[in-house]
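Only one protein chain is missing from this complex, and each of the others stays in its spot.
Chain lettering (A and B) follows the sequence in which the chains are written, and residue indices restart at 1 in each chain.
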Amino acid sequence: MALAERPTEGRRSAPLIHWIKSILKTLGTIAITMLGLLFVTFIIGRVMPIDPVLAIVGERASQSTYDAVYQQLGLDKPLLVQFGYYLWDVLHGDFGDSLLNARPVSEDIARVFPATLELATLGVLIGIFLGVPLGVIAAVKRGSWIDQIARVVALVGYSMPIFWLGLMGLLVFYGILGWVGGPGRLDIFYEDLVPTRTGLILLDSALAQDWDVFRNALSHIILPAALLGYYSLAYISRMTRSFMLEQLSAEYVITARVKGLSERQVIWRHAFKNIRVQLITVIALSYANLLEGSVLTEIIFSWPGIGSYITTALLSADMNAVLGGTVVVGLIFICLNIFSDLLYRFFDPRSK
Amino acid sequence: MSDMTLRQWLLTDEPTSRRHARLASFYKGWLTLRSNSMAMVGLAILVILVLTALFAPFLAPHDPFVQSLSSRLLPIGAEGHLLGTDSLGRDILSRLIFGARITLYIVALVALIAPIAGLLVGTVAGYVGGWTDVILMRITDIFLAFPRLVLALAFVAALGAGIENAVLAISLTAWPPYARMARAETLTIRSTDYINAIRLQGAGPFRIITRHIWPLCISSLIVRVTLDMAGIILAAAGLGFLGLGAQPPSPEWGAMISEGRRFILDHWWVATVPGLAIFTVSLAFNLLGDGLRDALDPKDGGQ
Partner (left out) sequence: MNAFNRLLTGAALGLALAVTSTSAMAETPPNMLVIAHRIDDITTLDPAESFEFAGSDVSRNVYQKLVNFDPLNLDAGYQPDIAESWDVSEDGKSITFNIREGLTFHSGNPVTAEDVEFSLRRAIILNKTPAFILTQFGFTPENIEETIVADGNTLTITTDKPYATSFVLNCLTATIGGIVDKKTVMEHDKDGDLGNEWLKTNTAGSGAYSLVSWKPNESVTLKSNPDFYLGAPAMERVVVRHVQESASQRLLLERGDIDVARNLNPEDVAGASSVDGVKIADELKGRLMYVSLSQKHPELSKPQVRQAFKYLVDYEGMRDSFLKGQYTIHQNFLPQTYLGASDETPFSFDVEKAKALLDEAGVSGLEIEVGVREAQERIEIAQSLQNALSQVGITMNITVGTAKQILARYRARELDVYLGAWGPDYPDPQTNAGTFAYNPDNSDEANATGLLAWRNSWDTGGLTEKTDAAVVENDTAKRADMYKEIQAEFRETSPFVIMFQQIEQSALRENVTNFSTGQAITSASYWQVTK
């Protein structure tokens, strides 16, 4: 900041240095945060009274089998040494093997993350396309019945236990009405029909132009996505309303109205334009939350996503999987955060 | 003052003392809030909740722990069991009433721990600045970047299941946003003339933070906490749903849903009744929080 405020002597070099510096600083921040994230997860994993050795060898193992695995996992070494080894591997792109299913964690994540990505993306899109207009309308018609309905719709979304809503939705729309697909990402006979390119079944089937698979995948994803969408709709619409109210009471809007601009122009051209950046921050946050994987939704819909992956791993002391999953989720969160921060800096006139 | 009603005294434009001014502004806030019927509905529900929790032993028609395997899974409206019975034949209404205590307990503890921790970290970071700021904010970021339920799960798993540990775990995931908010507010307040003046008068940083910065952060914090309350109840219920919250036979609402979800297809009320209870209370907190925001937040309130 200080650099930017200084009178510009070397007009060409100063912004460049500023740029590089700020990029380095950002990268440094990411690195430090990631390191801390890893360390905290690692410590949690080690102090947990769940025995990872037991998780591998099972209840019936003899003591000699147990001891062998204990050493194999390096658990006899000091904690910091263990962390050092782990860090070294991670820096080389190796998250280690899952303790439980013996596969590379990176492979597991590559399998489960697209499932969450697909669900979260669809969910947030539903949230945006319904939530933003709802918020704007509620702000414009403040106090009217539309505002009240929008408020109730949003607050109900906030207040509903998602696992209860999920079970009920499944019962009604799948069990009784048969409108949507059941738990899982696809009906079983559609599985493995299209080649996996991105892991996003909707995209993969569209690329392969296999519309039967596409339709089936859509019927499976629509209910959980709508559920998550409802939740983000609640958040997005409330925030949109709040931002819009702030704008609508601002001087320039009054001026614009006095000038005789139509209400529509005032709302969309001026007020809405000014909340775009704030809105992107909110949406990014909402998206990040969904990308963490909604554990409960994933369990109910048998959705093999990253949330249930980390949870299962955690409860069975598969620490490599937990660490790997947390790193990925954390990285996404941090990146989205920084992305919205940067947007803010670029577009917000006050921070220039 | 003698010919003034209390109402007039509270609505005066010329407060006679600092206390007077504060009371007056509270009263105005209250009036705004009262005109918001939705917020009042929320408040009423919460008052009922508190009363229910207080008088649980008098209200509950049955002992919430007494089992009767011969009269299990009775439907709503069954004789003597208004809301039916659960899998072990316990009266759902009585469990719900006693469960209100646990819900309140969770809510109260988290509402105390998380915002205060966040306030402490945020204001110190914001006021002291420099390396302290960098370190505290990185720690905040780390906790913020954790998947929330996973972090809570990890802590409950590490500390052992139970209601106190669930509260701690939830608080641990809930404080970072408060810290960020408090820091942002502190940054704006710190450089105001008002704080500079106090500093010139020789007030130390401790005094400035506790006496002058905290009070200014409180109102937005309260709004935020009220709005988060629903999330906290739902998180506690989520832990209960995964079997890591309150221990049986405690009638915690989330655990009740978890127990009842096995019967959701045939005996839907066992899970639905506590589900509705959670929903109602969360909604009440949200309605109230929303109203409070309108009343207290100068940005969009008071038009």
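Quick note on the criterion: contacts are C-beta pairs under 8 Å (C-beta built on N, C-alpha and C of every residue); 3 or more make two chains touch, one makes a residue touch a chain.
Predicted model only: the values in this text are computed from it and were never measured.
Asker: Of the residues listed, A:I56, A:A256 or A:I275, which one is in contact with the missing chain?
Answerer: A:I56
Asker: In the complete assembly, which of A:L35, A:V90 or A:L171 touches the absent chain?
Answerer: If we include the chain that is not displayed, A:L171 is the one touching it.
Asker: Any idea which of A:L37, A:V266 or A:I300 touches the chain not displayed?
Answerer: Of the listed residues, the one touching the omitted chain is A:I300.
Asker: Taking the full complex into account, what residues of subunit B touch the chain not shown?
Answerer: Counting over the whole complex, subunit B touches the hidden chain at residues 65-67, 69-70, 72-73, 75, 87-89, 157, 160-161, 242-244, 247-249, 258-259, 261-269.
Asker: Give me the subunit A residues in contact with the hidden chain, please.
Answerer: So the residues of subunit A touching the missing chain come out as 49-51, 54-66, 68, 98, 100-103, 108, 111, 167, 170-172, 174-179, 182-184, 187-189, 191-192, 299-302, 304, 308-309, 312, 315-317.
Criterion: only the chains that are shown with their structure count from here on.
Asker: Counting only Cα atoms for the centres, state how far subunit A is from subunit B in Å.
Answerer: That gives a centre separation of 25 Å.
Asker: Mind pulling up the subunit A residues that touch subunit B in the complex?
Answerer: Contacts found on subunit A: 29, 32-33, 36-37, 40-41, 44-45, 47-50, 142, 148, 151-152, 155-156, 158-164, 167-168, 171, 175, 238, 242, 245-246, 249, 292-293, 295-296, 307, 310-311, 314-315, 322, 325-326, 329-330, 333-334, 337.
Asker: Which bits of subunit B are touching subunit A when the two form their complex?
Answerer: Spelled out, the residues of subunit B in touch with subunit A are 38, 138-139, 141-150, 153-155, 157-158, 160, 230-231, 234, 237-238, 241-242, 254, 257, 261, 264-265, 271-272, 275, 278-280, 282-283, 285-287, 290, 293, 299-300, 303.
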